[in-house]
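First up is the structure itself, then whatever we jot down about it.
Only one protein chain is missing; all other protein chains are in place.
Now for chain A:
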Amino acid sequence: MTAVSDVSKTGEPAANGRVAGDEVLRVRDLHVTFDVRAGRLPAVAGVDLTLRRGEVLALVGESGSGKSALSMALVGLNRGPRTTITGSVEFNGMDLVRASDRELRKVRGNGIAVVFQDALAALNPLHRAGAQVAEMITTHRAVGKDAAWNRAIELFTDVGMADPHRAVRAYPHELSGGMRQRVMIALGLANNPDVLIADEPTTALDVTIQAQVLEVLKELQREHHTSIILITHDLGVVAEVADRIAVMYAGRIVEYGTRDQVLFDPQHPYTRGLLDVVPSLTGPVTGRLSAIPGSAVTGVERPPGCAFAPRCRLAGPECEQPVELRQRGGEQGHLDACTKEDHR
């Protein structure tokens, strides 16, 4: 468990000019709605979240649970004529939801950076790896091309590239999958961001490479005190690197707590289901892998109450009432969104 104080020391400017206190990012009542053919799709339906300096927050959930929509909305990357984003995202004394595109551009890649999942697709095939990192630096820093290029070589060394001087000159297709993902991470870290959003950073990789990439992420995070939002559906990855976990279902956070709280004492039936699904190497062989019955709510119609109720074994009439995320059965700071008193 990380030492977390809920007492915020707001108003006291820190040495770097940023608002003091250990909260880096504060998300309040965030909604992301996409206009689709069938109607309005509430991808994120009211999320409150706080990210502390230097912590790794894992956003866990199935495909379509809204974790990517949430993280892209933080930096407005899914802004568009068919997207409505409301609520607030406080960062550096600025509300990123209300920020203009110009203001947002100053934050992107600088204060908040993103590491995308499929590095082959996420890197420009026609630019050298080093140039892509250097571009990120020169966009935000008044440095020359050579300085940016040298910084790229430094970053490539930091992320454990075998031959950084060769790698900066390589095109993405000339690098292996693991190396490309390292380029992506180097890109994310280029301007020492306060927040790094890592969107499934290891999903496209072999297991051994996954471990290496995670190790790199962890190390860099310890060194630079970067806060990381790690989006994943891989609970193994979560157990490995997360400090805190937010479990998302149908656009809402249904459970939130430290890694140990959520993994060892899950409160919400959905989290329990998620954990049960992970096959255990040490447990008894049951012959069948378990699964959560039914499929995730992804359509435009949402029940007013708990979205998980239609798939929940414990669901009762009280589940049709709106439910909020708060302290219930868990330890201090361990929140969940299940009204059932007898679900434990």
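Brief remarks on what is shown
Assume a residue touches a chain if its C-beta (ideal position, glycine included) is under 8 Å from a C-beta of that chain, and two chains touch if they have at least 3 such contacts; residues count from 1.
Definition applied: contacts and distances are computed from a predicted model.
Entry comment: the absent subunit's protein name, as recorded by UniProt, is "Peptide/nickel transport system permease protein", drawn from "Sodium:solute symporter", "Peptide/nickel transport system permease protein", "Cytochrome d ubiquinol oxidase subunit II" or "Glutamyl-tRNA(Gln) amidotransferase subunit A". Only one of A:M136, A:L230, A:I292 or A:C338 touches the absent chain when the whole complex is considered: A:M136.
Looking at A:P42, A:G109, A:G178 or A:G330, the residue that reaches the missing chain in the full complex is A:G109. One of A:A121, A:A162 or A:V277 touches the chain omitted from the figure, and that residue is A:A121. Interface note: of A:L57, A:V75 or A:L220, the residue touching the hidden chain in the full complex is A:V75. By the touch definition given at the top, chain A reaches the unshown chain through residues 75, 77, 101, 105-110, 113-114, 116, 118, 121-126, 132, 135-136, 139-140, 171, 173, 187.
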